[in-house]
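Here the complex is missing a single protein chain, while all its other protein chains stay put.
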């Protein structure tokens, strides 16, 4: 590892680690402690777990005089790595009022300092060891970025459960509960950034839609390749790059909007079982759902809970927080279908500038592809091998990235995945259809 | 209301209200926010609800210029009063990270100040109105004392779920999680008091056991009266005083000890269905219980989770945290039975000094009496009438009071009640048996 | 046992045993096999279990050359006797398509024959052994009568789940599913008897209501005795007879009618939480109930599923199939309350002819008394001791007897009991109130 590389790495380490803390800055210790549902985790747990990842996979391996920061943290902050040992039960993460938030910040600082020392020392290491360190640090940073997105989605869900309708960002109103009013929550740069990026995404759309077919971009298909290639960072599930055969297809240039989805609702889409997968219809009945997550009927229209409080529906903005079932039903109603992940990736890579919008930074886009290993996939040896492979069943792949995805974290080959009923992520729809053959 | 009475009342108001806050003092905002199970509530919610009780039943009724402190609090802090209106769902009390703890303290201070002003003004009121105010303030204070006990039991349960085994009091060790170590939790007078009272109770036992029958106190029974009489405060469920016929019976002089209960475990008591009620045996199997709550096998013996951390079993101390089923099974194994609530109350009242120990301040004592209205019971009109009456089904009466009961809150006529499976209260057993007839 | 006694006993044995089979006669093997809910049992299982009771507690004990009819039956037909050994799980009784119904009838015949042989042989036994045999045979007959009532209630519930609305009795119409039409179900004397008795009960009411207070019968109370006394058969839970003190009270002369209950529904009784126990209101919401079991809205009124098919509400007939919660809520709405079991028993015994109607043979009458041991109660030794005692928690006592109760099975001291949510029994309400208010 050259000095330059080390400097770069340290700069990224500091940037990523401090962005996580910036995301938590608008939140009180109470906000950070509570778990609103088993699928979500407390922010404090995210802060600890991302640190645990570095401690366990980097410090424990590379520090010659390694001593754990706290022996209990190995269990408390282990998410699902069986090979690391015991894990605190996931649905009980919200019971951990101790360690207090301040101590988790100390934990972060302590591990940060030791990582910096380790990197400094590594300048003198043999190249293979340097590479191993670099690779695990990289993984840890991307891992932390994944949890940054989860912090946003988990805190959004938590705040939505509160009848006081708390706002996360600096746009807070004047109620007694507003963080600004209590003076205990710093103004949130991170929340402002999120908001700004969302606005940019929407503006970007307007000027360019003067194509042949204003709505659809066609692709000839054929024998193509998907999967990650080259040197850059990628998760193991993006490899190996491999061939797939694609029939001609078309992708919608932009995502389905809130206005379009509201039309689906108005047309009785949630009352017609013929539009739904059988399991989706059962899901709908059992949950009593009548709209996407965070939508609420409001004076003849809809309003949406957002990180900036409840806001009226924005007809041109993309619809978010859909389950797979809802995305699939909408597509059927619209006479289209969801794309496969291969269509999405091939389309994204082939699209000339201006032909496909909102590929990234707006909403994760459900594909009809079940999450499965690519041909030839091999999980890494050791606990790190549990990162992705063991989840490859009964989940569906989402492509793109969302307004909550950290900068520098999105890739066209990125494979996000969630179960079909998940709605608290920033999940939307890009339609696809078969091309005239 | 004379000046003296007002002064007394205000003194008690200040004492009770500040004791609640003293109980919360050793806890962080995080500790106070989390709900560990649906039966328990967050400490912050207790702090708010006891204040809501005064605001709703006193200020709203007596202040001529009443304005709510926060319109949402009427719903958020309503426990179960249907006639007051909507209630935030009980299992979701732990999701209320807002209002922050500091704001709930402001709520308390604000209502306290308005109560004081009201009392000052009331000096000039007509007697009936004064009496109505006095009566509701009294009720509010006793209500708050009930929640003081719940604060202790709920926080004990929450802390017990944490693998770090946090301690509540000043006896905290030196781990990273110790409140003292983090400097954010004041030393706890309330916890010290609790501990001291427990110690006193145990010492009190030793010298006096030189009776005829060292273990049992006999009572002739006959046509007797139970229920509250006279002027002092009581809950509506303690009235009317009424006649009951009692066959001759005996009560154990003291509560069942941890050592005795450990002998029951060692004798296979949890493996023999013949000792259990059918429903109790099902409860045991479904829950996989093998000892009282907070007991853990430990180097050939048992250790117990306490508010001062995990401690070895104290053979002479009373066993706590038993369900009705466990209390009943133990009694059957011991060749005895649980007392009825009439036996308990009559026994407590008739007992010459030194004949019955541990009637109060140690453990609530399960009786075999289902919680039911006394003959002639009438619930009060209005929302306050929901206080007790609507819970009179499928619960069992506990008599006495516990180490967690506030001072000046216990009465021989007091009827506590819980469902048969509840274990997180300070619940123990005093045996009874039929006398030779 | 004298010859005469043996003859009497054998006559009763044959009568009771054959009545059970008469109850099953209108049913097909399919009807007899299915379990409609965990609380109910298949008729075939009742046929087997009542036989098992005699085999296990009589033949196994008294036959010197005892050989089991089928070794597996000891487990299959054991209901809940832990001391007898393993039990087939209750919720899986409906999976026992084997042994076939015909084999269970053979089982009955075989055990009947062995019981007759045993009784013949017992003429020469010493008196104590004769008495022991007699006592267990008596118990077995009363046990079988209890299951006769369960056969009626369980089959009624099963048939009510069938959209074809099958009828149980001979009044069957002409649909393809009518038993008569298929020629495979004998005309049902038992069903006719049930119907006739119900009609008699209702007629009996009309002429006699010319009392002082046409609706209420008053009782002075005082120190009284309840519980069984004398020589006749009784279950262990009816003893010991003991003293109770009763304040003056009144009992309604007749049961609440369907018309009265319909008025409660029309007045919004199921929408007003103030009328319900808190647990009752939760039960109502969770179950989505809007009327008693088997009631269905019908052209502006109500129709009821009965064993003779769906029939219009009969305003003068007593309301049946109420849970404790519904009975309690109705009483509160009516400005009354449920009687205690002591009030009911004392009232039933003291009532001059014509002062209280419908004490028996119409509906079991909920009391406000939790099912508990009488003072001095001791369960019998051995497995038979599990008959009653182990269920004495979280159930409420019902007094009287119902249209489904076998002849010669009712007693004023009889203590029936069910959990508060049970509705599939013939359960109704007799109101009570305090006297001199």
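Each chain gets a letter, A, B and C, in the order it is written, and its residues are counted from 1.
To be clear about the criterion, a contact is a pair of C-beta atoms (placed from the backbone, for glycine too) under 8 Å apart; a residue touches a chain by one contact, two chains touch by 3 or more.
Only a predicted model underlies this, so the values are computations on that prediction, with no experimental measurement involved.
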*Would you list the chains present here that the left-out chain is in contact with?*
A, C
_Chain not shown: contacting residue from A:132, A:291 or A:392_ = A:392
*Hidden-chain contact residue, picked from the options C:13, C:34, C:119 or C:342*: C:34
_From the list C:88, C:142, C:310 or C:433, pick the residue that touches the absent chain._
C:88
*asked:* Can you tell me which of A:8, A:215, A:279 or A:298 touches the chain that was removed from the display?
replied: A:279
*Can you list where chain C touches the absent chain?*
28-34, 36, 44, 70, 72, 75-76, 88, 92, 94-103, 158-159, 161-164, 166, 176-177, 182, 184
*Just the residue numbers, please: which parts of chain A touch the chain that's not shown?*
80, 82-83, 223, 242-245, 247, 273-274, 276-281, 324-325, 328, 368-370, 372-373, 375-376, 386, 390-394, 420, 434, 437
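The definition used in the following text is that only the chains that are shown with their structure count from here on.
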*For the copies chain B and chain C, give the interface type as same if over half of its residue numbers appear on both sides, and as different if under half do.*
same
*Hey, how far is the Cα centre of chain A from the one of chain C, in Å?*
60
*Distance-wise, how many Å sit between the C-alpha centres of chain B and chain C, to the nearest whole number?*
40
_Can you pull out the residues of chain B that are in contact with at least two other chains?_
none
